[in-house]
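The complex is shown incomplete by one protein chain, all other protein chains being positioned as in the whole.
This part shows chain A:
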Amino acid sequence: MTTSPSNALDIVGVRKSYGSLQALKGVEFSIPRGEFFGLLGPNGAGKSTLISIIAGLVQADAGQIAVLGHDTVGDFRRARRLLGVVPQELVFDPFFKVRDMLRIQAGYYGAGREVWPWIDEMLERLDLTSKANTSMRALSGGMKRRVLIAQALVHKPPVVILDEPTAGVDVELRRTLWQFMSDLHRQGQTVVLTTHYLEEAQEMCSRIAILDRGEVKALESTRQLLRRHPFRFLRVKLAGNAALPEALRELVASESDGSIELKLETGKHPIGSVFDALRDAGVAIEDVQTRDPDLEDIFVELTR
C-alpha cells in the first residue's frame, strides 16, 4: 500500500509496542478526502495510540502515515498544518484566557490576524463568546472541551480527528458538538471520530473501522457493516409469564422486564418458525417487537 494525496489519511503498516504489549500490529487503511470516518474499538484497542502517532505525540516502531500525501515524520510541518486533533484528555494552559489561547494556537501553525475573525466565529458557534476573556482554569469541563475543539480548528485544517469528543459531556453539549461536526463535514472537511457512543458513530459516520487488540477487525461502510450481521432480533412478551418452549431457549439473547429477546439467524430461523413453536407449545403472545442489529451488536460480535 502506498500513500496518495487524494486520501485524507493513509496509514501503512503501523506497528507500536510498549514492552511486550503490541499496541498496534501493522494497522493499515486509508481515509478518502471528505469522509466522515469512525474509528471504533474497545478500551485498549489501540485507537488512541494510533491517533497519537498520527498527531506526532508517539513514535511508531514501523510503518508510515501521510496526511493528504504528506508524511507525518519526513514532512511533518506540512502534515501537521493539514491536521487538527482534539485530544481525549481535558488539557489546558492555565496561564491564558480563552481567546488568547486560541490566537497562540493559531500562531504555532503560522496563522496570524487573518484567522482572528474565524476564531471569533468558532467562539460563537461553540457558545464560547461570553467566555472569550475568561481564564482557562475558570471554565467548566464542558467549556474546556469546546475550547479543545476550537484549538484543533484554529488553523482551518482540512483533516480533523476528534478523539472521544463527547466523552463525559451532557446531552445538550453533545448535540451542539454533533451539529458542529456535521457542519464541518458539510463544508468539506474530513472528520475522523472515535467514540464509545456507537449510536453516534452509526448516525454520523459513512465508514467505520473497528480496531481490536491492535488489529483492524472491520473496515466497511456503515451500511455494509450493519448488513454484515446475519441476525435480527425478536422481542416477545408471553402471556401470563409463560415459560419459553425448550426448542427456543438456545435463541435467547437477553431477558428483561418479563420479555425475552431472541437472536434469529437469517435464513436459518425464520420468524414464522418461532411463532409456530410458541403456538405448538400452547403459549400465547402478549406483545412482539422486531429490530435490526445496530452497530453495538456488530461491535460486540467482532470484538468479543
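In this text, a residue touches a chain if its C-beta (ideal position, glycine included) is under 8 Å from a C-beta of that chain, and two chains touch if they have at least 3 such contacts; residues count from 1.
Methods note: contacts and distances are computed from a predicted model.
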From "Phosphate import ATP-binding protein PstB", "Transport permease protein", "Class F sortase" or "Cytochrome c oxidase subunit 2", the hidden chain's UniProt protein name: "Transport permease protein"
Which residue of A:Asn7, A:Ser30, A:Gln64 or A:Gln105 touches the chain not shown here: A:Gln105
Candidates A:Arg80, A:Arg99 or A:His269 - the one touching the absent chain: A:Arg80
Touching residues on chain A - with respect to the absent chain: 18, 52, 55-59, 76-81, 83, 85, 87, 89, 91-96, 100, 104-105, 107-112, 151
